[in-house]
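Excluded from the complex is one protein chain; the other protein chains are retained at their positions.
Note that the chains take the letters A, B and C in the order they are written out, and that residue 1 is the start of every chain.
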Amino acid sequence: MHMVRIAVAGASGYAGGEVLRLLLAHPDVEIGALTAGGSAGTTLGEHQPHLLPLADRVLLDTTPETLAGHDVVFLALPHGHSAALAARLGDETVVVDCGADHRLTDPAAWERWYGGEHAGSWPYGLPELPGARDALRGTRRVAVPGCYPTAISLALFPALAAGLAEPSVVVTAVTGTSGAGRSLKPHLLGAEVMGSLSAYGVGGGHRHTPEIVQNLSGVAGRTVDVSFTPVLAPLPRGILASCSARTSASVDEVREVYAKAYADEPFVHLLPEGVWPTTAATLGANTVHLQATVDPDAGRLIVVAAIDNLTKGTAGAAVQCMNLALGLPETAGLPLTGVAP
Amino acid sequence: MHMVRIAVAGASGYAGGEVLRLLLAHPDVEIGALTAGGSAGTTLGEHQPHLLPLADRVLLDTTPETLAGHDVVFLALPHGHSAALAARLGDETVVVDCGADHRLTDPAAWERWYGGEHAGSWPYGLPELPGARDALRGTRRVAVPGCYPTAISLALFPALAAGLAEPSVVVTAVTGTSGAGRSLKPHLLGAEVMGSLSAYGVGGGHRHTPEIVQNLSGVAGRTVDVSFTPVLAPLPRGILASCSARTSASVDEVREVYAKAYADEPFVHLLPEGVWPTTAATLGANTVHLQATVDPDAGRLIVVAAIDNLTKGTAGAAVQCMNLALGLPETAGLPLTGVAP
Amino acid sequence: MHMVRIAVAGASGYAGGEVLRLLLAHPDVEIGALTAGGSAGTTLGEHQPHLLPLADRVLLDTTPETLAGHDVVFLALPHGHSAALAARLGDETVVVDCGADHRLTDPAAWERWYGGEHAGSWPYGLPELPGARDALRGTRRVAVPGCYPTAISLALFPALAAGLAEPSVVVTAVTGTSGAGRSLKPHLLGAEVMGSLSAYGVGGGHRHTPEIVQNLSGVAGRTVDVSFTPVLAPLPRGILASCSARTSASVDEVREVYAKAYADEPFVHLLPEGVWPTTAATLGANTVHLQATVDPDAGRLIVVAAIDNLTKGTAGAAVQCMNLALGLPETAGLPLTGVAP
Partner (left out) sequence: MHMVRIAVAGASGYAGGEVLRLLLAHPDVEIGALTAGGSAGTTLGEHQPHLLPLADRVLLDTTPETLAGHDVVFLALPHGHSAALAARLGDETVVVDCGADHRLTDPAAWERWYGGEHAGSWPYGLPELPGARDALRGTRRVAVPGCYPTAISLALFPALAAGLAEPSVVVTAVTGTSGAGRSLKPHLLGAEVMGSLSAYGVGGGHRHTPEIVQNLSGVAGRTVDVSFTPVLAPLPRGILASCSARTSASVDEVREVYAKAYADEPFVHLLPEGVWPTTAATLGANTVHLQATVDPDAGRLIVVAAIDNLTKGTAGAAVQCMNLALGLPETAGLPLTGVAP
């Protein structure tokens, strides 16, 4: 088979860098154009010194012309940019959008949470969600999920799909700071982040909320209420989502449902009973580690999921979907082992 | 007034060290015997190099004899040791127990969660809880609350007391590693902790759960179900508790109740609307920063509280209660300002 | 005595915030105007939530008018701003400049390292340096030292003054990220800093080098060559300076010289033989912890000093010098104990 030629728009950011890190180890891929916004004209090495084999590559402007002529184009851009670019790239190109533009199916939800005109939805890049994998095979367009919705949807859908949990869920998800990207904001400075924990977007303020609602309502067959509180913690990567809902099921019923749901999934790992996930075990890997239990005193199901927000939460999912779109083995180029300690 | 002469049992640990740090700045206190277990015979400086003025003090064995003759004795020991020591110290001594032995009023709860015989309960050292302050004035015995129960009880009691929240609460609280003390366990090693988030004691497994239930049920006047998930994060100090419950109240009603509950409290600070707490702002301070809101989509009250687990969560509360027990100004020696960044 | 009324210019930054944290605990000080640049008009609480008692203070513009009428004005500004402001404040005001403008005595050195016209030098705010304390008593102007020069000068001057070390020193100093201030630069983002170590300003590129040369050459009575490499590490505060020079002295001679040099210094602590400093022991304290030894195989003296860059390295020194300038006890308001763990 010929090598798949890819381009990355937004190569100087965290998501773009992680796409490249994974693709450098992908057996079937050849790395073409790397583009950026304000950093065009500089070398990749100035922004991503860890990507040694690409250090001397010069970043081009992000335009339909520089991105043309590739089999796959990864877009790692702020929201609002992908629809116009994709339209210019043509249907023969696989466009994998790491941004939010095409995740929501409901134009009203888009308008409420992001504002502006809805660009339409693309096949949703979470293959483990019921029905999603089939829609991704052979597709030319992929909407890569948000990092929080990935962890939270995988933590909760099996119980909701099986009717084991009430459709009202409470989630507190703790995350490292790379999820906010490379934006220069005071609260993301190292001196602010280290030694501190902070909540943000509380009370329905985070834009990932409607995406979580969409995913969980889809599998539950009814509207699921989602109370979502994100917490920023002092680490570069990682999401630990603590998810709960009222249940009358037993631990055994719950674990059986999860074991069955993920039995054939290469990247989702239900830990042995009594073992709880750590994000370090997923660092740099495309894996989801999870555990589920029931608190009989509180009458609640509790599921904790750990992912690397940049790998399974963004770039790993993007590559996984590219594999599905192109008919490659779904796991090609995707690490199952984390980097720890 | 004469200086209050104090002793600290467990001076080589984190809680004991923090008690000493605060008391070194207390205007009315003179530091007497410092005792330890296995470290007896060494100097305090070997264990607590930050306590420079006490660096040359030699640690004594923890016995009734070494602790005798002080006005106040702080016990920072593993659970199970305080009842026998306190009995030997006599009623003229104020005994402030930083451990768990006398927190629970229900012997059955003690037996279920800790095992062994219940040593009885002492006045509970959370002055901000309704009724608690009066019981602490002039007392000779204090049970200092656990760090999680402090943050969570203060986050939730005003809403429960006012009937604004259903008596079924969900809490995920993220903490630094000093809460586990100086115990040598593999999962507390720096290389394991840094760069990782992990859940533990999930599903009703943490011993602070019955203490939270006791506090909240007491103010609610009925049993409150508590679903509590603690998360370990890479920082030395700090607890950020994300707490929620179903509500039909509005944000304004909720904020009014909290503003009123804490109007006269010197250490509890309701942040301006829209501002969410960070643990860094409480580092080394005896303060609680909190914020409350309502998520109308999810129909839930959400309250986030930040404390320093070693200060307001342990040693600061111990000193605050000593002040009440002795009739000193409640705020004496207790910092309102954190150390940031 | 009447309360000393102070103003802080640059109150929204790290240095200004630390000055305020210390002054809130100073028994003789009353806090007046707080000023800022772009943040004027906002409250201090938006920038420094840890300074709870000042949270509602509104930041004023930094002008001679807003700063007038105070006994002491602390300037925590980028370099180049203090001379003009100080001229407008008049000689009756004590001006304590936390910036670099008046540290260097040699106009040529100023021009080489900072550029622009030299504003002249003020009494140098490192009282522990031979001769410095006398110049600070009663002064109306203070040039607070840089954080690195504080740690390194105190680590090396006793040996150089005693002729125990050759006048050619090699220093690698590791620092937390608050030393760079609150500037929004990509390499200071939390995601970049955590999990990484990096060198910068290597090979004579750091502006603190001429200040170190000036201090050490002054005590040695001859030019001292200084090779200085700063390293950025993932922590908010702290400098650990590893300093060495050729020597033929013995460990005992060296330790005797250091013990004597610092015998009467309240803030400089020579650790017991064999114990090496940690920055955590100095967190938030105005202390310097140091240790000295001789490596006989390499023929070198090695001195390691730990400070908190924001306290003894900046704001603590500023307050210490204010105390000297006003004839207050030198240690007033300055903590000897760190916040650990």
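Quick notes on this structure:
Here, a residue touches a chain if its C-beta (ideal position, glycine included) is under 8 Å from a C-beta of that chain, and two chains touch if they have at least 3 such contacts.
Given the structure is predicted, the values throughout are model-derived calculations rather than measurements.
Although it is not drawn here, the omitted chain touches the following shown chains in the complete assembly: A, B, C.
Only one of C:S39, C:S227 or C:T331 touches the absent chain when the whole complex is considered: C:S227. The residue touching the chain not shown here, chosen from B:I6, B:A33 or B:V193, is B:V193. Residue in contact with the omitted chain (choice from C:M194, C:V288 or C:A315): C:M194.
Taking the complete complex into account, C:P277 is the one of C:G125, C:P158, C:P277 or C:G313 that touches the chain left out.
Listed by residue number, the positions of chain B touching the unshown chain are 14, 176-178, 180, 182, 184-186, 188-195, 234-237. The set of chain A residues touching the chain not shown comprises 14, 17, 21, 24-25, 45-46, 48-53, 55, 178, 194-195, 236-237, 269, 271-272, 275, 277-278, 280-285, 287, 289, 335-341.
The chain not displayed touches chain C at residues 168, 170, 172, 174, 189, 191-192, 194-200, 202-204, 209, 225-229, 231, 233-240, 242, 244, 276-280, 283, 291, 293-300, 302, 304, 306, 340-341.
Simple rule for what comes next: only the chains that are shown with their structure count from here on.
When chain A is laid over chain B using CA atoms, the rotation angle comes to 180 degrees (nearest 5).
As for how the two copies chain B and chain C face one another, over half of their interface residue numbers coincide. Chain B and chain C have CA centres that are 35 Å apart.
Contacts with at least two other chains are made by residues 14, 178, 194-195, 236-237 of chain C.
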